[in-house]
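For this depiction, one protein chain was excluded, whereas all remaining protein chains were kept in their positions.
We call the chains A, B and C, going by the order they appear; numbering starts again at 1 in every chain.
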Amino acid sequence: MSGSTFGKLLRVTTFGESHGPALGVVVDGFPAGVAVTESDIQEYMNRRKPGKNPLSTPRSEGDTVEILSGVFEGRTTGTPVAMLIRNTNQHSSDYEAIKDTYRPGHADFGFDQKYGFRDWRGGGRSSGRETAARVAAGALCQLLLKRLGIDCYAYTESIGSVKIDPSAFERSAITETATGMPDRDADRKAAELVAAMAGEKDSIGGTVVCIAEGMPAGIGEPVFDKLDATLSHAVMSIGAVKAVEIGDGITVSQKKGSENNDPFIPGGNGRIEKKTNHAGGILGGLSDSSPILLRAHFKPTPSIASVQDTVDRDGQAVRLSVGGRHDPVIVPRAVVVVECMCAIALADALLIGMSARADDIAAFYSGNS
Amino acid sequence: MSGSTFGKLLRVTTFGESHGPALGVVVDGFPAGVAVTESDIQEYMNRRKPGKNPLSTPRSEGDTVEILSGVFEGRTTGTPVAMLIRNTNQHSSDYEAIKDTYRPGHADFGFDQKYGFRDWRGGGRSSGRETAARVAAGALCQLLLKRLGIDCYAYTESIGSVKIDPSAFERSAITETATGMPDRDADRKAAELVAAMAGEKDSIGGTVVCIAEGMPAGIGEPVFDKLDATLSHAVMSIGAVKAVEIGDGITVSQKKGSENNDPFIPGGNGRIEKKTNHAGGILGGLSDSSPILLRAHFKPTPSIASVQDTVDRDGQAVRLSVGGRHDPVIVPRAVVVVECMCAIALADALLIGMSARADDIAAFYSGNS
Amino acid sequence: MSGSTFGKLLRVTTFGESHGPALGVVVDGFPAGVAVTESDIQEYMNRRKPGKNPLSTPRSEGDTVEILSGVFEGRTTGTPVAMLIRNTNQHSSDYEAIKDTYRPGHADFGFDQKYGFRDWRGGGRSSGRETAARVAAGALCQLLLKRLGIDCYAYTESIGSVKIDPSAFERSAITETATGMPDRDADRKAAELVAAMAGEKDSIGGTVVCIAEGMPAGIGEPVFDKLDATLSHAVMSIGAVKAVEIGDGITVSQKKGSENNDPFIPGGNGRIEKKTNHAGGILGGLSDSSPILLRAHFKPTPSIASVQDTVDRDGQAVRLSVGGRHDPVIVPRAVVVVECMCAIALADALLIGMSARADDIAAFYSGNS
Partner (left out) sequence: MSGSTFGKLLRVTTFGESHGPALGVVVDGFPAGVAVTESDIQEYMNRRKPGKNPLSTPRSEGDTVEILSGVFEGRTTGTPVAMLIRNTNQHSSDYEAIKDTYRPGHADFGFDQKYGFRDWRGGGRSSGRETAARVAAGALCQLLLKRLGIDCYAYTESIGSVKIDPSAFERSAITETATGMPDRDADRKAAELVAAMAGEKDSIGGTVVCIAEGMPAGIGEPVFDKLDATLSHAVMSIGAVKAVEIGDGITVSQKKGSENNDPFIPGGNGRIEKKTNHAGGILGGLSDSSPILLRAHFKPTPSIASVQDTVDRDGQAVRLSVGGRHDPVIVPRAVVVVECMCAIALADALLIGMSARADDIAAFYSGNS
């Protein structure tokens, strides 16, 4: 597997399985001089960790992060920041029943086809637990973005048919509600829906929106590493995401050019702004100074207690009810994962963006040498 | 700009501007022994080239491809295959009017912010013409996929509100209709819609679907290089794409697990298959032996002849009507681009997939050494 | 710092500082199905660890390796193998004296220039201790090479003016002698030389040779990733190496073509061999079926107890005697590091080498799908 690293200049490499000794991440290329403590990271870990509210799995993991390297006297040193999260609450026996069976909606079959066998305990490497390592890395990147005046945040936009009312948007609710919705009314309704799903031994999907405000214009690389392309890569790599939209997303395919184009307008202080933001802050793959807006569509949790048809390793039909401890909806805990993956992609793009002009390079080195 | 290369083992690097001397591509890591002629590539180039039907720009480019390297006696040699497409029909003067003005919906502003100035002739590097180089590379990858028994093809699914009728699907229509629709009725209606848009000096969006049949299971890399993540990266890097869906895509966010999960079933000959394919052939980032299905949403062509508000380089408000030669809809010519980007991403994933098991590596080298 | 990863398909990422909590490594892209235990890795760690004989620093580190991921029921799973080595015997106070002073021969000045400050404890990231993580990764790669019938080993060829006698070559001596020399006589003389150097508060350089037998022909990539180029990169990245030679190395610059060319000859069983091996097993960047031979020249340990002239952070002249615990010669402990870096580079090249031919790819997937 050659796919555990994301990013080009700022490179995030994760490791770990759901029921192995630990998960972790190495962030290489992170700049020196950013103040960071384990609590800064832990705050993000806590937003993702299981067992914190009635909507999530009762698996109770501390998800305590330990910084192993790259920080000295409270600041990053420029060398790789490695972070470790020990697994402490594995119930591997829960999974013995499925070790020779392919759970619908999961990667079990693909892993066996690819590697010949798999670590079947809790989904192994393909478990949602793997995202804990991403969150640790993203938390670090958020510290850098904040230093640059960039505000990157995500929230639950919908669960099933329950959608937030944008006019009721209340940012503090994102981290206070069980659903991650910035609308307390919608949160209540969504929580009821999730409870109903759990009662039916079923699960439900939803959407997460991520916004980044304060991005300078011109970030992203033309052609293959357009900012929307790397953001999509980052977010689509989260297990349960099946669609990614930028700005107005899928609705553009039914729009006219005259409706969809965002007029440029004179802003204050000689700045150039856009009158509307159908584009979601990215034009031709480069940031355009409007807020970046990305939406991820999550499928319903594939692990459900209802009986399902499937096959075993030998291809024989079997019936399966997935036991273990599972969230009836992925979205609330995925909010911080989407936010963190976007933060990683943006931070990498910002670092790459520094060497676009020879004048800047010359100024940089004449000042430093 | 450090983003003109796509792929890890099979690496595609493009170059060239709309009104420069030439566009081109270098395909490095392409395996030896694939039979190829310039006509094989030209066939794909012709599907993309402008001026071939009433829906597309009257710019008349031969888009003739020349193979510069990596092919000997009709077969690839394993060394980089470079291909060149000379620009022959530039009307740069068409663009003099916009050299100091930022066209809405375009990357002009971002380029100036990033690089300090830009090649304003025809959009320079951010022109849709850049995709000609991608098509040349994708055509080559299609030859490899075919050799492996994989059938990767794309078609126009909708233009504006006109959508194909799946029950009328006729594959040969894809390359025979002006719209790229595999449904001749829908094609007629869509062509009328496009003509109406052109008459209004406006443009319209649409969707392209790409399908890959015959993919072995287990292709893609867990975590960041999931097959859906690299496909999304590939397709979202096409200029006008604003959303990418895998399988049931956006609809999963309103689905229940019991609806969305695809049961595994015993197939013929000991094979394992899926009863349904909501997942679009990818589970946990690995191919699952069902057809891969991806949908791209294209925005309407941003270049429209209607008068629009915008600003110039100095941030002063100006009014602009974009002249030049433009397609009133991007989708018909983009079909082959989506197909080619998917072919590139799949070919790369297949090459990477060969080294997943030590047994296979040992067998490979004991046979070869 | 964006340079903590080596390799393309098999990617080794290290982290950790000399006096931080831990060192570690993530090996991504390592194939599934290789039997491995912590003892297999520990055996290599022990060859590098300090304090094991009179030639090395009295710092006593257990260098105990813990496998954190990627191994299940005694076999690699194909997911990243992360390994952790806790630091347990730091004497950071030894370094307080040099925190504002630039030690000659060290990276202190460069780190301050690059990052603005540095973790001065024990050299931080630029400490030789960083190589512990490389050894853990290399030990894993050696298991793969052995599976493929490749025997990769290194030894001390010379320390100062004391050189081994090739006719006295005794492989078992490599791991039994204090110097890593495969010649017990030379070992004795070299040990005396090192003792003399230590007595003079000085240090001495030396050379390490690495040999890989059993490499199939055709491994390595033409042009920039020639096998000798990636091996040189791998070995030159070890801190104290100042020259790398392949085969006859520096002597070729005084040779005639008729002397230096290795005639090809018919070998047994239809194999093709070379009569001589001036080339060190690599021609045009590809392995040629003869043993690979590489030589690394190590500088003397820069940390010496003698008084030296240098400057402090403010550029003021100061005199310095480097305290702390240091090896008077780097070479004996570096032998396993060279071996491991070569093993990593070879393993990566072997994985990449699998996709060179379309026929092989087609055979691979027709067998697997």
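The working rule: a residue touches a chain if its C-beta (ideal position, glycine included) is under 8 Å from a C-beta of that chain, and two chains touch if they have at least 3 such contacts.
None of the values given here were measured: they were computed from a predicted structure.
Q: Among C:E38, C:D94, C:D151 or C:D202, which one touches the chain that has been omitted from the display?
A: Checking each option in C:E38, C:D94, C:D151 or C:D202, the one touching the absent chain turns out to be C:D202.
Q: Touch as defined at the start, partner being the missing chain; which of C:P80, C:G138, C:P332 or C:G353 qualifies?
A: C:G353
Q: Please pick, from B:G78, B:P182, B:G218 or B:G280, the residue that touches the omitted chain in the full complex.
A: B:G78
Q: Write down which of C:A107, C:I150 or C:A173 is the residue touching the left-out chain.
A: Reading the full complex, the residue touching the unseen chain is C:A107.
Q: Contact with the hidden chain only, please: which chain A residues?
A: Answer for chain A: residues 8-10, 29, 31-34, 76, 78-79, 144, 147-149, 214, 216-217, 222, 350-352, 354-362, 364-366, 368-369 touch the chain left out.
Q: Touching residues of chain C against the unshown chain: what are they?
A: 1-6, 8, 14, 102, 104-107, 109-116, 125-126, 130, 158, 160-161, 197, 200, 202-207, 216-226, 228-230, 232-234, 236-237, 239, 241-250, 252-267, 270-272, 275, 279-280, 283-289, 297-304, 306, 308-311, 315-317, 352-353, 355-357, 359
Q: Need a quick check: the contact residues on chain B for the chain that isn't drawn.
A: Residues in contact with the chain left out: 1-5, 9-11, 13-17, 20-24, 26, 28-29, 32-33, 66-70, 72, 75, 77-82, 84, 113-119, 121, 124-125, 368.
The criterion applied here is as follows: only the chains that are shown with their structure count from here on.
Q: From chain C, which chain is the farthest off, judged by mean CA positions?
A: B
Q: Compute the distance, rounded to whole Å, between the mean C-alpha positions of chain A and chain C.
A: Each chain reduced to its C-alpha mean, chain A and chain C end up 37 Å apart.
Q: Can you compute the centre-to-centre distance for chain B and chain C, using the mean CA position of each chain? Integer Å is fine.
A: 44
Q: For chain C, give me the residues that contact two or more of the other chains.
A: 8-10, 29, 32-33, 78-79, 368
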